[in-house]
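Here is the structure we will look at, set down as structure tokens.
In this view, the complex is presented without one of its protein chains, the others remaining in place.
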Amino acid sequence: MTAADLRLLVPEIVLIAAAVTIYLGGAFSTARRAWSWIAAAALLLAAVALWSQNPSADGGSLGCDALARYVQWFALAAGALLVSLASRPLRFDGTPEYVGSLLLTVAGLMLVAAAEDIVLMFVALELISIPTYVLLYLGRDDAESQESAAKYFFLGVLASAILLYGFSFLYGATGSTAFSEIRAALDGTTILPPGFAVFARLAMVLVFAGLCFKVAAVPFHFYAPDVYQGTTHANAALLSVVPKAAGFVVMARILVAAIPGMEPYSWGVVLAVAVLTMTFGNVMALWQDDFRRLLAYSSIAQTGYILLALAVGLAARDAPGAWNGIVALWFYLATYAAATIGAFATMEYLGRAERRLDSVDDLAGLGRTRPAAAAVMAVCMFSLAGVPPLAGFWGKLLVFGGALSVDTSGTAGWWFTAAAVVGVLNAAVAAAYYLRIVAVMYFRIPLATPPARGGRGAWMSAVACALLVVGIGIYPGPLMRAGNFCDQQLPRVDAGAKHHSPPFGRQKNPPPPQSAPQFGMAATKKVSTPNAYHIRRTLVLSQTRVTTSCHIIFK
Amino acid sequence: MHPEIALLNDFLLVGAALFGVGLIGFVSRRNMIVMFLSVEIMLQGVSLSLAAWGRFHNDFGGQTLVLFIIAVAACEAAIALALILTLFHRRCSLDIAAWHFLREANQPPFRDVPLPEEPAERREPWPRLPPAGVRPETFGEKDKYRPRV
Amino acid sequence: MFDVQTLLILIPVLPLAAALATAALGTRLLRGRSHVPVVTAIALSFVASILLVFQLQERIDERAAQPGSSRAAGVEEVVARWSWINVPDAMPHPVDGRAETPGWGNFNIEVSLRADPLTAVMLAMVTCISMLVAIYSIGYMRGDPGYWRFFAYVGLFVFSMTMLVSASNFLLLYVFWELVGLCSYLLIGFWYERPAAAAAGKKAFLVNRIGDVGFVLGIFLIWTTFGTLDFGGVFQSVGQHAGDWRVTAICLLLLLGACGKSAQFPLHVWLPDAMEGPTPVSALIHAATMVTAGVYMIARCTPLFAAAPDAQYAVALIGGITALLGAVIAITQTDLKRILAYSTISHLGYMFVALGTGTLLGITAGMFHLITHAFFKALLFLGAGSVMHAAGGVIDIRRLGGLRRRLPVTYWTFLAGCLSIVGVVPLAGFWSKDAILLSLHDRSGLFGGGLFEILYLTTLLGVVLIDFYMFRPLFLVFHGQEKIPPEAGDHLHESPGSMTAPLVVLAFGSVVVGAYFEWTHGFAHFLSFTPSFECLAQSGHAAIDTADKWRVATIGSVLTAIGIAAAAMLYLGSGKAVARLARAMNVFGLYSLSYGKFFFDPIYNVLVVWPLLSVARLAAWFDCMAIDSLVDRCGRIPKLAGAALRPAQNGLVQFYALAMVFGVLVLLGIMLM
Partner (left out) sequence: MTNHQHILTLAVLLGAVGLWLMLPRGGARGRAVGTVLGIVALGLWFSQFHGLGQWTADGMFFVLAAIAVVAAVGAVTSRNPVYCAIWFGLSLLGTAGLLLLAGAQFIAVATVLVYAGAILVMFLFVLMVAQPEGKASCDQMSWEAGVSAAAGIAMVGVLSVAIGGILAPSCPAMPPIAPPTQEELAAGVLDPHQVARLGDELFGRRLIAVEVAGTLLLAALVGAAVIVNQFSGRRHDGQQKTV
């Protein structure tokens, strides 16, 4: 803990201080509307602090690489949108606690992004989880809300135990809690018992499993639909963005950066989970009538795409530019978050305190009764479906393009091509239910005009999200470049220097000890640069997707 | 066999056992409090592993993490207690299976397997108050030896 | 004041701006005044065209004044505005030893306009006729609900047509070729609520498409042969490709395109149906301007055709067949506008024949006829429109009669047009027809070629037939006893001034323009400075014998006189003579053939349309029954999969936890195996 650390922590400190102030103030004051303003001010202050930081400073257990910066900005933006979305006071006690917990989750996400150490990362993850449990309970006051809080709590605790067990093996295999030392231990810089790599593998599986709960990947996703359905729009938006982002940060930090030499194992697992996840989410979503449940399945499916990007990042970590999986991952996550928050914010705005809009059917005829809200919702849905001029399209293009650019000379390429095909088919299925919402809004006869008393904050949030989606869609360059930058600074292992595939504990001949790590050797995994052929393949696939989805919708 | 390696091995095995037993408890027991206790057992297993690893690596990192685990477990316990209390007040049951209202729309609700018949204790008839003006019924001998209420 | 470049750009841009303005403001602001921007713009374009002609004339005079200069160096000016497509090294160098054009393989398409005498003449003609027709339309279209739409289309058409004739490469030419086709389609189907109009528009579009396929293939072949699409580049290097089969193929493909646009046999069937459009449209697009695009294109590609004599024969042959065919069919038709349409087909055939001679004389004759034809055919159509306007839309000549007194202006102008078209001395038609005859006579006499002998005789026959089919409607409609159809009501009267004024102007033009050009020799001289015609200079063009000239003129005039006399005898008298003649002809089936338009439509129906439709129906059935249902089934798969998976989401925390444990177990298993 040094002064440099403290300076790096200023944004988080601001947020936590604001949260504590709100917590304590809430006990004495009844000003229900002021808390959101304080939270917004804190977010603004944190943004200023983040802006004025010197990114080159080096903290001990705090990282400040570009990935951290990216996620911190992401967290602040998402936090602002969520605070705005949830700015309508609760109908009963608990408003200050609600707002404070919201700020704490944002601070937790920022800390997770910056953590360079297992201990801090664990505590930061819990700083997201525990306020989330409280938030889930606070949003509503009926049995459904209690049920969803209980489900999320119990399963979350289980996942957190699994994650911790993974951490324990990670620590055991390398003898350190700092990611830099873990990385050094595993890539052969530090002498380590070779069999211990198996512990690293155990650690990887358990950590991945624990994180799969956070990002809602099959088969750790089961809580998501029930919990989303049972809670408020604001909470659903929070759940679909903040824990997910945290999960993916940790995955990027640990799977990609901290455990080198595992890629031949890890990408297969991640790819399998990705394919299962997107398929499960999409086919289940076809059946849903409840809006939040539908979007829960949608968020599961989107997790599948993001995991696909992660697998690409693992299999072809040296891929250049935009086709790198990690870049695609962050770009996709940002576009997904904007569209999802926008959708939930629109729903929140359309309802009122006594009566939420829950069902997709509540949106019938919205195009006539509330054209502006319908337009915002349609933009979000189109973006989630990946319709071209919007942000979601670029996300999907990057993900599938990345998957197709994995070198096809090995088996990996074929697996990735197959996964991309499955992904495209999935996206076709997905378009069916996203466009169904649009169809309900524009082609059905309105039953009743939604009250639209959800508050100005929710509406502002919705409009901001729609603008973001359109803006990123029209001009995706800056966001892609930001993600690109974050990939360049992720610690990268030279492929020639890592010891290859230590199999499970009983190899007859230990590999010849390497006198010195050889840097600069040619990468063993070839990555074909994306060319016109890949782009064309991707576009053809998208075309198929559109056609198929049209069939699904209109038949 | 180096004693330190032996120690590590044994501790890791005990840790795994605790983790696994806790897992079984979490999955199979339906009482929410027992479920939470099971998670704590799992965390005990993790703590043992971490402590052993810390000793093996001669490093305090493991022990530190255990401390944080305890702290976090305390937080979770606080939330869990509050949550379980409110849940109990709503359904008057600690059964987690009582909370499955949120599910796919067309799925049948969970049905408890009927408990096998326990040998029911013979219930003594309680005295009943007759309506006013009616002479109470008597049971003869039983009135005299009625057990105390 | 204006230099060539500015004028060249102004000419198309003005109508385009007017069209856009009308389209934008027509419904709200302009409504009944929708004609104002378009007419103004076209008039300004016309002025600009005339200025352009004068500017070029000045340069030609300068060139001629220079000692030692020859016609070989044409006058042209190319304005390149911007590069539209630029793909350097788009094609590898030829492997079969063909010569390379400068700039070979650079697929560089510039939006460039060219000014040379040919273009200038076309521009002047197009803008002049367009202006008159637009003025005429003010009266004709008044009160139509699509008033603004009409003028927007007309503006768009004038833009496209002027761009077409001033485009400087094949691709640009093709773009505007299609655009005029589109305007034609829109204007034929202007009254789209009438099924006949919609069908006619579709037919025109589809038949044109066949020609366009040829044109496009021709352009592809030009690209692969010459490595460029620029007129200049192609025509410069065509000499190196003499005798190459590719050039012949290119010419034949281009000819196919021209046949489609200019309604030549066997693609002529769309033009008569196109008369479903408003009459001004028929006058403008389907008589005077658009249909001459094929003629213009062949004239423009003269260097190519000069290098492929076989293709030239084909041009002449097609022209000859069409000229005769159109004339024969026209004799028996009863719809005034259709008669004029077949007459147009026939006259376009004349122009093709003239172009097919491949001599400078022939080509200037063809272009000369193009100009004069534009005047008198536009006049005749507008006159027909005037009749329709007065008669409540009735156009069947059997139901009209003796309108001479009711419609004096229309009558006299129509008469002038008729006299001009049949070639009465000294009206315009005489001079241009005479030029064509002379060129044919010249060609047949020079080489003793069998084909041109026959064509010469055929055209002479056409000269007789033209009298029949032109004077028949004139006599039936304007002479004899007065027949007024009930649709006309009781207010049969002369058209308003905005309609008659163009008629008068056109009549004046039909009378004098030929003589003016012929006596001043201005037209041929002017046109011969076109760079495209440079190649003809080398072919050695002998001076024409004055005796030949007199002989041809005499033969033509005599035949015309005989024809007029016969027609007057037949149609001014009782109808019995006609009926008897028809019966006599029908012994050989000639009358039925003619009346049934040689049965082109049924033949096409059986040979082309019906098989295609059957295949289409089969494909549709297959698509519907097999593919669609397959896709439907596939579309159901995800939903079924979802149904199969739904029980997993049963709401039980314990089940969820167990699933997670199994997930971890499976992952561990995969990892440790």
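We call the chains A, B and C, going by the order they appear; numbering starts again at 1 in every chain.
FYI, contacts are C-beta pairs under 8 Å (C-beta built on N, C-alpha and C of every residue); 3 or more make two chains touch, one makes a residue touch a chain.
The structure displayed is predicted, hence computed values, not measured ones.
Peer 1: Counting the whole assembly, list the visible chains that the omitted chain makes contact with.
Peer 2: Output: missing chain touches A, B, C.
Peer 1: With the missing chain put back, one of A:50, A:113, A:127 or A:432 would touch it. Which one?
Peer 2: Reading the full complex, the residue touching the unseen chain is A:127.
Peer 1: Taking the full complex into account, what residues of subunit B touch the chain not shown?
Peer 2: 1-14, 16-25, 27-31, 33-34, 36-38, 40-41, 44, 47-48, 51-52, 54-61, 63-64, 66-68, 70-79, 81-86, 88-98, 112-113, 115-116
Peer 1: Over the whole complex, note the residues of subunit A touching the chain we left out.
Peer 2: Within subunit A, the residues that touch the unshown chain are 1, 5, 9, 16, 19-20, 23, 60-62, 92-94, 97, 100-101, 104, 111, 117, 119-120, 123-124, 126-127, 130-131, 133-134, 137-138, 141-143, 191-196, 198-199, 202, 504-508, 510.
Peer 1: Go through subunit C and note every residue touching the omitted chain.
Peer 2: 652, 654-655, 658, 661-662, 664-665, 668-669, 672
Operating definition for what follows: only the chains that are shown with their structure count from here on.
Peer 1: Centroid from C-alpha atoms only, then distance subunit A to subunit B, rounded to Å. What do you get?
Peer 2: The answer is 34 Å.
Peer 1: So the centre of each chain is just the mean of its C-alpha atoms; given that, what is the distance between subunit B and subunit C in Å?
Peer 2: 91
Peer 1: Between subunit A and subunit C, what's the gap in Å when you average each chain's C-alpha atoms?
Peer 2: 63
Peer 1: Note the residues in subunit B that touch 2 or more other chains, in rising order.
Peer 2: 26, 96, 99-104
Peer 1: Do you know which subunit A residues sit against two or more other chains?
Peer 2: 150-151, 154, 158, 225-226, 287 - these are the residues of subunit A that touch more than one other chain.
Peer 1: In their complex, what parts of subunit A are in touch with subunit C?
Peer 2: Those residues of subunit A that touch subunit C are 150-151, 154-155, 158-159, 162, 198, 201-202, 204-206, 208-209, 212-213, 218-220, 222-223, 225-226, 265, 268-269, 272, 279-280, 282-287, 429, 432, 504, 548, 551-552, 555.
Peer 1: Over in the complex, which subunit B residues touch subunit C? Could you list them?
Peer 2: These residues of subunit B touch subunit C: 23, 26-28, 30, 96-97, 99-104, 106-107, 110.
Peer 1: Provide the residue numbers of subunit C that touch subunit B in the complex, in ascending order.
Peer 2: 646-647, 649-654, 657-658, 661
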